[in-house]
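I'd like to ask you about the structure that follows.
Here the complex is missing a single protein chain, while all its other protein chains stay put.
All chains are identified by letter, namely A, B and C, in their written order; residue positions are counted from 1 within each chain.
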Amino acid sequence: MSMWQVKQVGQKPVLKSPILIEGLPGIGNVGKVVVDFIIEKMKAKKIYEFISYQLPHSVFVNEKNLVEMPRIEIYYKKFKNRKHDLLFLAGDIQPIDEESCYAFTDKVLDVCRQHKVKEIVTIGGIGLQAIPKKPEVFCTGNSKAIISKYKKGTSLNEKLYGIVGPIVGVTGLLLGLAERRKIPAIALLAETFGHPMYLGVKGAREVLKVLDKKIGLGISLKDLDKEIEGLEKEMLKRTEEFSNISKRSAFKKLKQKLKEETSYIG
Amino acid sequence: MSMWQVKQVGQKPVLKSPILIEGLPGIGNVGKVVVDFIIEKMKAKKIYEFISYQLPHSVFVNEKNLVEMPRIEIYYKKFKNRKHDLLFLAGDIQPIDEESCYAFTDKVLDVCRQHKVKEIVTIGGIGLQAIPKKPEVFCTGNSKAIISKYKKGTSLNEKLYGIVGPIVGVTGLLLGLAERRKIPAIALLAETFGHPMYLGVKGAREVLKVLDKKIGLGISLKDLDKEIEGLEKEMLKRTEEFSNISKRSAFKKLKQKLKEETSYIG
Amino acid sequence: MSMWQVKQVGQKPVLKSPILIEGLPGIGNVGKVVVDFIIEKMKAKKIYEFISYQLPHSVFVNEKNLVEMPRIEIYYKKFKNRKHDLLFLAGDIQPIDEESCYAFTDKVLDVCRQHKVKEIVTIGGIGLQAIPKKPEVFCTGNSKAIISKYKKGTSLNEKLYGIVGPIVGVTGLLLGLAERRKIPAIALLAETFGHPMYLGVKGAREVLKVLDKKIGLGISLKDLDKEIEGLEKEMLKRTEEFSNISKRSAFKKLKQKLKEETSYIG
Partner (left out) sequence: MSMWQVKQVGQKPVLKSPILIEGLPGIGNVGKVVVDFIIEKMKAKKIYEFISYQLPHSVFVNEKNLVEMPRIEIYYKKFKNRKHDLLFLAGDIQPIDEESCYAFTDKVLDVCRQHKVKEIVTIGGIGLQAIPKKPEVFCTGNSKAIISKYKKGTSLNEKLYGIVGPIVGVTGLLLGLAERRKIPAIALLAETFGHPMYLGVKGAREVLKVLDKKIGLGISLKDLDKEIEGLEKEMLKRTEEFSNISKRSAFKKLKQKLKEETSYIG
């Protein structure tokens, strides 16, 4: 089996020069909060599931007491009167290491090519030492043009150079590898508190405002915070659990390593 | 060589809509205690050996002073007057990492397909902070139907949601991957003491009761505790040793890492 | 995809029995300082890019606020009246582990064979406990002949035996694997301060003097120190960032490992 397989779910839709929006787990889970929220509100439909051996080797028990495997999926939303349909990359986890992250991102770009994706937007967080009162949203991209386009009419700050280190994982790599395929791509990075258990709702709200202005979500942002919190508590449970299991098994290994050594043959 | 090879031992039997019961090493070794005990008592016959490079690179010395390699095997038991024959997945170890665990579990499911396995039962432990006086057995599965079936007439508790984190390794993954192949699968998870060296005999006894009622083991459970303890002490020695060697070599590596660094060229 | 791919940039030049000079990041970044400086001064042209999944899975933000991926590249410089044209192996990073280092080095040697490379010079540092006042340049190689050739008329010291341990990474492996292909190869190793953030400009200067005498760089070394420092500050930023991100993600993993373990099923 190759490293990542894409399984189609239902009929493949014909999409009008779609934009892909990525929101996998990461710092403050800003991207996941944003994309899961949009998928829910827009009633976007699942179109692809990613299948791989490069995932946590575990299942979790859902609210129906049934097991579920870790998921990375693509959803879509077709519109009647808009220039761009939408694709969403969402999931419980990120690929487990460098190589599988490259392979996964290339697979996502294969899907993009099939649907003639016009533009890619990735969403992430910038971890601060404290909870920001009014989180700023920074951006970077693989071309000057896409940055100019998204800055127009928004409060996006492009002065990222020197502010942050490398952008790690799919959120970053998707920009770099998209460049090789000539797909314009931008990352929207909201300030958030850099604590593993912090849910970056405020940062997510700011990103949603930018997306609403530039892409047109048609979603009411009133009472957003409360809605998101309710919605995401359940959604994030799964991410947290998968993250915990990694911690636990890793910790287990480390504890074993530190046990006393006895006689040994070699 | 592919990651896992299945080597047939002797003649392949024709099995009547068999049920596969998994019992590899894990928390409290509940699964291993249960399945090794049933194999011994039923005089089940070995049918497959799993061969792989993804195993501890070591051999252990058995009671005859001969070397043995780590083993993962499948046994079977045919019955005259029963609806279901049985297959047992037993062994000294679990696959060493995520990828090899996925590959192994898929290989087991290939075997299941060949023999038209009707149902899968995996057995594990839930590690508690103290030794439980009367261990409860929880269950989860990949369909409501199989859970209902096994709960009927037993004291199985399906309210696992929120009680445990992800189910790790073959015990969990077999449920998730079986769902993709439309094979109903259930996990029976007995409370046990979460200490690496603790032998979860009490939890195993409760699981055996459930299996006896639902599948019909035809095994006397009288004096079970004593029998199991004697039986398993030998069997588990091997598991413990393989686990120890991992500890030792890992510890060795860590110790080396902490040694002082001297001049270095690069 | 195979582990390393070589992507040609522009027209492939015909080179006159070229010498390959390697300068990837390492101790004191002596090799990188030397080779990046020569490429800049000689206006050498890029000819190949190495593409791989065995790289940090991240992008960094450059001074134009655009993302860039980690790079390993080969440049060339043709001369009118010289016996040897030059090839330069330069980049932001080294391959991430043993296997990918072997695979990468063999790929570099495939390129060497194509261009009938006559000789290979690798450049590295020897990490000392303190900043050396007048760094000495040592050498070793895969044949007596190439060592004699480079020692003639220079202050190169070949008495490395017992002075240093193994030479790690591309700087070392390129010598070993070149021997199998019958390509003479020498390593020039300058003393430098073994601190991760130290920029080995003084050592680089001594290596440049040797290269100038033996290969003829035609570069003014006046005001070298100042020039290099300005030039390299920017270049090294990227290397430092990729190194930092590895630190950070590795540290993240370790921190997770040390978190408290809770109940666990297996």
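Methods note: a contact is a pair of C-beta atoms (placed from the backbone, for glycine too) under 8 Å apart; a residue touches a chain by one contact, two chains touch by 3 or more.
Keep in mind the model is a prediction, meaning the values are calculated, not measured.
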Of C:23, C:70, C:172 or C:200, which sits in contact with the chain we cannot see? C:172
Considering the complete complex, of B:20, B:35, B:55 or B:121, the missing chain is touched by B:55
In the whole complex, what residues of subunit B lie against the chain that is missing from view? 53-69, 96, 241-242, 244-245, 248-249, 253, 256-262, 264
Hidden partner interface residues of subunit C, rising order: 97-99, 101-103, 140-144, 147, 158-161, 163-169, 172-173, 175-177, 179, 187, 243-244, 246-248, 250-255
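Heads up, the rule we're going with is that only the chains that are shown with their structure count from here on.
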State the superposition rotation angle between the two copies subunit A and subunit B, fitting on C-alpha atoms only and giving a multiple of 5 degrees from 0 to 180. 90
Specify, for the interface formed by the sequence copies subunit A and subunit C, whether it is same or different in terms of residue numbers shared by both sides, with half as the dividing line. different
CA centroid of subunit B to CA centroid of subunit C, Å: 50
Multi-chain contact residues (two or more partners), subunit A: 244, 248, 253
